[in-house]
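All protein chains of the complex are present and in place, except for one that has been dropped.
Which chain is which? They are A, B and C, in the order written, and residues in each are numbered from 1.
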Amino acid sequence: MDFALTEDQVALRDTVRELLAAQCPPDVVRAAWPAGEPAALDGLWDALATMGVFGAAVPEEAGGLGLDETDLVPLLEEFGYAAVPLPVAETATVVAPLLAAAGDQRLPAVLSGATRVALAGADRLVPYGARADLVLVLTDTQARLVAPEPEPVLPTVDGSRALTRLSDATGELVTDDPELVSSARHRAELATSAQLVGLGRRMLDLTVEYVGQRRQFGVPIGSFQAVKHHLADALLRIEIAAPAVHAAGWALARRRPSRATDVSMAVVLASEAAQDVARAAIQCHGAIGYTVEYDLHLYAKRTWALAAGCDVDAHLDRLAGALDLKEEPA
Amino acid sequence: MDFALTEDQVALRDTVRELLAAQCPPDVVRAAWPAGEPAALDGLWDALATMGVFGAAVPEEAGGLGLDETDLVPLLEEFGYAAVPLPVAETATVVAPLLAAAGDQRLPAVLSGATRVALAGADRLVPYGARADLVLVLTDTQARLVAPEPEPVLPTVDGSRALTRLSDATGELVTDDPELVSSARHRAELATSAQLVGLGRRMLDLTVEYVGQRRQFGVPIGSFQAVKHHLADALLRIEIAAPAVHAAGWALARRRPSRATDVSMAVVLASEAAQDVARAAIQCHGAIGYTVEYDLHLYAKRTWALAAGCDVDAHLDRLAGALDLKEEPA
Amino acid sequence: MELTDTPTEAAFRAEAREWLRASVPATPLPSGDTREGFARHVEWEKQLFAARWAAVSWPARYGGRDASLWEWLIFEEEYYAAGAPQRVTQNGIFLLAPTLFDFGTPAQQDLLLPRIAAAEDLWCQGWSEPEAGSDLAGITSRAVRDEAAGGWRLTGQKTWTTRGAFCTHLFGLFRTDPAAQRHRGLTYFLVPLDTPGVTVRGFGRLDGDEGFAEVFLNDVFVSDSAVLGGVNEGWRVAMATTGSERGLTLRSPGRFLSAADRLVELARSRRLSPRSRDRVVRSWINAQAYQLFTLRQVSELLAGRQPGARSSLNKLFWSELDIDLHATALDLLGPAAELDGPWSRGFLFALSGPIYAGTNEIQRNIVAERVLGLPRA
Partner (left out) sequence: MELTDTPTEAAFRAEAREWLRASVPATPLPSGDTREGFARHVEWEKQLFAARWAAVSWPARYGGRDASLWEWLIFEEEYYAAGAPQRVTQNGIFLLAPTLFDFGTPAQQDLLLPRIAAAEDLWCQGWSEPEAGSDLAGITSRAVRDEAAGGWRLTGQKTWTTRGAFCTHLFGLFRTDPAAQRHRGLTYFLVPLDTPGVTVRGFGRLDGDEGFAEVFLNDVFVSDSAVLGGVNEGWRVAMATTGSERGLTLRSPGRFLSAADRLVELARSRRLSPRSRDRVVRSWINAQAYQLFTLRQVSELLAGRQPGARSSLNKLFWSELDIDLHATALDLLGPAAELDGPWSRGFLFALSGPIYAGTNEIQRNIVAERVLGLPRA
């Protein structure tokens, strides 16, 4: 048994972390909002492409780094931590590995960053749809690549997502191999969970820093027991969710029979943890946390946006089924 | 509009409160436990009979005080506050009014306290069954009076309840008037809710007193923000539940069309509030709250016993039905 | 005990309902926390005033109806049920006015109250400062006596001023005795925002509206009539206002009952998972419970028992209830919860509830210390 990150995993994560700290600070996230300068995002996209992140989970012979879902999780947490406002997690976790497995010829352009692919979510909503060259649509049985409909950009809670909606999801079939499609769906769920863990960490870090400085009643507000307890609970939520998400990645990489329920567990724990952390973070900040001039809202809104797509009920159903629990007839 | 207690209601409540403070202190509750001296309970029973409490909601022409469910609620809270270890709430709220409405000849003996009637709960469990002369059983359509089966006394969490189980619930029909039976069932639910509010108040009072005295780290533990916040939340839970319970009593007294859902609201709010207060009370006491030598456990265990019979799910279903909410097919 | 309307109350309810049915704009106004929407809301306030619905519980001579507390609650219930606009005069009517009634001179009352009711003066509050949020006693903005000119010179910075960029007047606390400690030596001032030396800068809130402002005061002269209550009495005067804000007056159950009804309507329009169904039921229960709690409280008040610190229980409950109602709706909306809309905006707005007017942490302290009598730290 061994649940530690390998040295390679730590090294890759640290490299990505440094790149994002430099290339994806809050200002770059703000640039993705409607009033921002989206050109500021191109440097970030290119830097990640150059680093090989998009091909992280693509076999080496197909031009990738040959890593698996276990290796991806620490990177996905970093994408969440930085609230990267581009479909980076989707490309690295879902799009590129699927195209590779399907032998799709568009893979090299995706790996190089030349072709930007967004991933459609539920209700045909497409995060980053306004900034994508193609949209990957996963149904229960198929994966299709569809032309984006970049307008209108929908007004949303998280303005950095450039959200659009597909009216036509026909496009072109990539694969109807049920195994590939189901893996891609699981990986998409994993990507969301791991980003939510990272977002939770970011919001907690911001809050710990703030409450150590902000003084009221003559002392830092972080010295009040109520604030301490909010943040201790927030840390606990994250620390409990994080290993479950990593274990789900491992279960996918190893194709364990329990992988579907492992992913469901990860989604439930991570989405609820991150939302609770958002509440605690805003509350402990007080009024400043409620402004758009301060950075916290960037991460809280991304949390709510990702959580909205999680469908916790479906995952609880999946788990109840796996545990063979019967429900009363309504 | 007017939601204040009348002077008469306050006067009667205060009289009952004083009687219970004198005749039902923790020692009398302890006397009802298996190792206790149950003879200590007789004085309490007789004093309540003499005061006319058993006939509170019986019409004056039938020998009662002629009050209604609105008037009963403050008394029921007091029965809960004192954790009266006899079927007093059941007699005053359910048994006596039902016998009066059904014109049953046993009413005078019940009012005088000569005949002690217990009320069977779900699963044919009978609180105070070991100390009753008769047991009232309410089915969906009938009320029956049944001979108690005083043995065996079942080992329970709350040892003061002298719990037994009926194997034979045939007995003798009191009424099959659906209106009377349904009213009796609603009143039983009201009695439980109001007692739970009273229990919540008792546990909170004990805790407020204790944390004001107990010192750790050089100060009373009640000065710690964590303790303050636990108890502020506990008070809020009770103060929110209490008016809902009283309003349910009013709805029953007035036979409002909403009375079934009003009672369901009262049950959900009061049972969950009292259980949360029990948790907070034990936690704020620390180790002493976890001992049987200290009094808190008497009230916490009564809370759990009453809450176990509440069937919150059924009440949520009733409410969902009334709100016309549809559920997904499972 | 009587939980239904008396005939008089029923008549009042019918009149309010009928007027609202005929008058509430068919399309919702743009948010009152934007400049354009604010202007539209001020027009609505003038319409309310013209029909004497702006401040029903006020004396008729100030534009009210001398309505009872019950009638006030009934009006609020009908107001929100009708989907009527937010009250951008809220700070004036519900925060400043109660203080004017208690502490104002007759001249101040006669001058200011009718203008508040008529939405001619639009008030914002100047409590918070960059270093004084929950801890109002940390206020550093100061007022220096100008004996020669017969007034005071104000200097400092106020912040988190809701709708400050659109208002005409500010009420707030300033330090008049720099030697006094913490909450001593403060005075309550009334400041027209067009006075020379005042600068207002609007900034954005979480819900996307530009509804906050910073107000900078640089040697702003106001006359003695700008003092509300006594000099150096500001803390006591302000606490009375804070009590109103936290208590009955600001958060009548009507708003939450109406939100609960809209939630149930949303829920009826779809097939619910069992979990969502229970969440809806519980949210609805809590809105009803808050109404009953308020009715009990009003009855106590009419019997002469002031809620005092118990009003902190209101603040705790409605602020969590408001978040819960909106979070439950977002849960029902699923992926569409990400889209801008009344529920997602309402959710973001609701998140400010546990923060403003004294954080819920402070409210719990107040309940524990002043209601339960626990020892202070």
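Things worth noting here:
We adopt the following convention: a residue touches a chain if its C-beta (ideal position, glycine included) is under 8 Å from a C-beta of that chain, and two chains touch if they have at least 3 such contacts.
If you're wondering where the values come from, they're calculated on a predicted model, not measured in any experiment.
From the options A:47, A:62, A:235 or A:314, the residue with contact to the chain not on display is A:235. Among A:70, A:115, A:175 or A:216, the one in contact with the hidden chain is A:70. With the whole complex as reference, residues 273-275, 277-278 of chain C touch the missing chain.
Taking the whole complex into account, chain A touches the unshown chain at residues 1-6, 70, 204, 208, 211-212, 219-220, 222-225, 227-229, 231-233, 235-236, 239-244, 246-247, 250-251, 265, 268-269, 316, 319-320, 323-329. For chain B, the residues in touch with the chain missing from this view are 121-123, 125, 154-158, 161, 163, 215-217, 224, 226-227, 279, 282-283, 286-287, 289-293, 297, 300, 304-305, 308-309, 311-313, 316-317, 327, 330.
Please note the rule applied: only the chains that are shown with their structure count from here on.
Remark: the per-chain Cα centre closest to the mean position of all protein Cα atoms belongs to C.
Averaged C-alpha coordinates give centres for chain B and chain C that are 40 Å from one another. Centre-to-centre separation between chain A and chain B, using Cα means, comes to 51 Å. Chain B has residues 224-225, 229, 327, 329 in contact with two or more other chains.
Residue positions of chain C with contacts to 2 or more other chains are 273-274, 361, 364.
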